[in-house]
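All protein chains but one are shown in place.
For chain A:
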C-alpha cells in the first residue's frame, strides 16, 4: 500500500501512517457498508479514530487516507473544516462551552471567567492533569436552559458563577498535589 508522507513541524519531520487497530478497522468497515463511496466515510473514520485515540494525529490521518484510498490533502481539508475533529491532543474530556447569543445574554462570559480561573486554563488549553480541554462552541441548542456547556457527552445547564467550580472536580490541577 502506498504510504503518504506529509510535511510537519512536529518533532518527527516525516510522519508515517500508523497501523489502525482491529477495532478501528471493524468500525470503519461497518460504515463502509452504509455509504456508496469510500470518500463518504472520511468524516466517520476521523471520528472513529478520534474516539479511540483521543485526537487525530498526522500518523492517524495518513492511515485513514491510505485505508480509504483518498488523498490525504482532501481528508485534511475535511478534518480541519469541522469544529469537533481535534488535530492536536486534548484532555480526557473536552469542555464545549457555549458562547452564542442566548448564553451570552444570560451571562456566560462571567461563568467562563470563573471556570477559567477554577481550571487555570483559557480557550484552547488543557489542564495540567490532562483532564480537561476548554473550547468555545457555537449555540448548543439548549437556549431555554442557558448558560450551558457540554463536558464529554453530558450537557450541563443553568450554569452560574457560584456553582461552576462544583460541576468539574479537579485532581492535580495548578499545584493541587
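Here is the rule we go by: contacts are C-beta pairs under 8 Å (C-beta built on N, C-alpha and C of every residue); 3 or more make two chains touch, one makes a residue touch a chain; residues count from 1.
By definition in this document, contacts and distances are computed from a predicted model.
One chain of this complex is missing from the view, so tell me which of "ABC-2 type transport system permease protein", "NADH-quinone oxidoreductase subunit F", "ABC transporter ATP-binding protein" or "Twin-arginine translocation pathway signal" is its UniProt name.
In UniProt, the chain excluded from the picture bears the name "NADH-quinone oxidoreductase subunit F".
For the chain left off this view, which of A:20, A:61, A:95 or A:146 is in contact with it?
The single option touching the absent chain is A:146.
Among A:106, A:119, A:134 or A:159, choose the residue that contacts the chain missing from this document, as touch is defined above.
A:106
To test your reading of the contact rule: which positions on chain A touch the chain that is missing from view?
34-37, 39-44, 46-47, 70, 74, 77-78, 81-85, 96, 99-102, 104-106, 137-146, 150, 153, 155
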